[in-house]
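Every protein chain of the complex appears in place save one, which is left out.
Let's look at subunit A:
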Amino acid sequence: MASTSQIEVPTWNISEIKNKNRRTELYREMKKKKRMAKIEEKKARMKEAKAKGEKAPPKGIPKTMENMRVYDETVVNPNDEEVMADEATDETAPYHTGQSEPKIMITTCDRPGSRTNKLCKEFKKIIPNSTVFYRRGLDLKKIIPQAMSRSFTDIVVINENMKVPNALVVTHLPDGPTAHFRMSNVKLTTEIKGTDGMSDHRPEVILNNFSTRLGHSVGRLLASLFNADPNYVGRRVVTFHNQRDFIFFRQHRYEFKSGKKVALKELGPRFTLKLRSLQKGTFDSKHGQYEWVHKRHEMDTSRRKFYL
């Protein structure tokens, strides 16, 4: 602390100096002094820590967006009787209680580009018991009853703009919910270095940081695309990692090198999802009820407010 008091901060306000050369010079000098003081302070702290050993003052916790998050009352408490009862009987409950086996229909927008087609094929590999259908210009609302009669449990639609896949719609059958995501940063397996081919074992699913009530609903919907009982022989893991409301999708194969070390091999593809809306019921953008809609101008008022 003593070092900070040594900085000779000019008594006048630098920005009031009219000569630009002089002003910049003084400013640069001031900056340098401040930086040096900071380094000195850090060195002193490290020295102190080294000297005191275990008795040293604890390290400060860095401020991040996550730990400065705006308080959210909807964060689910696992001991909450009411929320647990609500979740135990919601629309995706038959999957989570093991009453229904997932059977997924994958389709695209009309006339998909090659990139979307490739992503579709990768989706088919990722999700067990899934089938890719060519859209044939059919309305999604007309597809839903057909899919229900063929006992599909979910429909996944990949939409694109200018031949780039940019949206994902996931509809759970028969009574919803429906989630609409924006998809970005799509990297196909071939575009990622050092990937390996994936086996057709049922993957394990990791859902990270889905903490609020809305996050739970979305997480449960995403989980219901995959079988509840993974085949551990395949060592294949699918991850949906939520960070600041962006959901990152990654797929890996793990290998235990020793008791402590684990090697990860990425299997691809990669993409990022951002929730746009969650609807009650199957896909019906006109007459369906929205449980949550991302309203940019109303909701994005604080950078530290997260919804998932």
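General remarks:
Everything below uses one rule, namely that contacts are C-beta pairs under 8 Å (C-beta built on N, C-alpha and C of every residue); 3 or more make two chains touch, one makes a residue touch a chain; residues count from 1.
Criterion: contacts and distances are computed from a predicted model.
Per its UniProt record, the hidden chain corresponds to "WD repeat-containing protein 74" from the list "Mex67 protein", "RRP15-like protein", "Mitochondrial distribution and morphology protein 34" or "WD repeat-containing protein 74". Residue A:E81 is the one among A:E16, A:E54 or A:E81 that touches the chain not shown.
One chain of the complex is left out; on subunit A, the residues touching it are 73-74, 80-83, 85-86, 89, 213, 278, 280, 286-293, 295, 298-299.
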